[in-house]
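These notes are about the structure you will find just below.
The complex is shown incomplete by one protein chain, all other protein chains being positioned as in the whole.
On to chain A.
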Amino acid sequence: MAVILETLRLRSLLAFALLLVAILITFFVVGGKIAPAPTTATSHIANICVANLTKMDAILDPETCNRIDSIKDAESDPRQIRADQIVFTIRFPHQGLSMSRWFQFVATSIRLDLEHDPEFHYRKNADGSPPSLSFKATLAYRNKQGPDSHDWQSMYTSLQERPLVCEFVQSQSDSNDGYYNCEDIPFFEIGNVYYEEYLVNVRLPSLVKNNQIGKITDINFVEIHQNGGFTKVWFTLKTVVAPVSILILIWFAQRVKKLRRDSLLLEKALFCLGVVTAFMNYIRQGLFYGMLMSFWVIFAGEHLVDQPERNNLKSYWKQVGAIGFGCLSLLIFDLSERVFWNIRGKRAAIPTMSRARQLQYRGLIYRFEFLLVVTILCAGLTVVFFVISSVNEAQWKFGEEESTVEISSALFTGIYGMWNVYVFSLVILYAPSSAAPITDDGSDENERLELRSRTEVRVSAGETEESVVYQFTGKSARD
């Protein structure tokens, strides 16, 4: 039984390819031109509040608290402020803005600014390890508007201890002066953004703790969330893609069902891949990549004409197990190294075979090479795009005008679209066809060959290439 790829005329195949390219471009354009960057980081500097001695644990809002401008002011303050009265408060987002449920997640980090002071050194521990910073953090939330508006409510409180890694940068104008460059400390993450405003209070216990951290001038806070616009574009794409992919799957299943035989392993794998891809439109990507790799192994195996047993998942347990560890590059290497050359070798032997067998192998090789090239292209593009996106993000961009394309968003939607297009074009092209292959001269013979090629016994995997070629030539000689 032939698949659609083999029965399709060249012109229709080209039209189909053009359609796919158009769809792909649409995905990239949607990401690059419509969507904003996937995430946004907003920098904050903590306001310094002085807690009331009678209510030391109260949640302090920078707008209403007793604010001082700097720690220096606290030193000269006539009220004799104590270290445990100092509360660093951060309200996010900034004034006049509001968090949205479209933001999906919030990840934060803090960084300390230390001043050089000969009297308070930042001192490493005796063993050279960085001193630890201990702080008590409280996260609170509130809603400003609507019927469920309320004042700050505490969400979590936690006492944390983290290493504080800082490096002294000496000033060029004065060798006794300088400042410290401290590393960012990951702070907390929120899995869903349910409330409109959030407030963080950080208190640094003194006396026993925090006596090696030097003199703090500021606490910097960075809040990262997924952009609402990106979430909207992403959800829209998934909403459009999901029904289309389900329709294609139903069509494929019906095609297979119409056949008068049991479905082949390859068909099952293809169907599974389609299902997982359709699910990816809802769920995570890890499953998709696992299934994709399993499919590649099965596909390669089914087209490899040197395996004794086929059409049986058990014979692939090794490969599928290896995929559990998931090594994409190894797989590509493996595919091109072992299979590609093997097939090339066979092609050389083709002219020596009978016509029917030639057709059979040509079909197999055509099918296989087509997929392999597309697959390597897709995988290569994925790798290239991830490299581009990480290089692109890491640079601080200057210039009067930024580029007009949001590259990282385009890469996200583009790669998403690319794998969807890839899988569903496979499902379509490799669906069993009712028509006969174009170059075929008799369906009877074709069917007979199909049967034979499926049951032919070959040497087991791990044999050297020579033996395969030997087997092959031996077989064609027998023919």
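Rule of thumb we're sticking to: contacts are C-beta pairs under 8 Å (C-beta built on N, C-alpha and C of every residue); 3 or more make two chains touch, one makes a residue touch a chain; residues count from 1.
Keep this in mind: contacts and distances are computed from a predicted model.
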Chain excluded from display, named as in UniProt, from "AP complex subunit sigma", "Pre-mRNA-splicing factor RSE1", "Protein Wnt" or "ATP synthase subunit d, mitochondrial": "Protein Wnt"
Omitted-chain contact residue, chosen from A:59, A:139 or A:216: A:216
Of A:125, A:171, A:239 or A:254, the one touching the omitted chain in the full complex: A:171
Hidden partner chain, residues of chain A it touches: 36-45, 47, 62, 69, 71, 74-75, 80-83, 86, 91, 93-98, 100, 102, 105, 107, 109, 113, 119-121, 169, 171-174, 177-179, 181, 184, 186, 189, 204, 206-207, 210-216, 220, 222, 224-225, 227-230, 232, 284-286, 386, 389-390, 393-396, 398, 401-402, 404
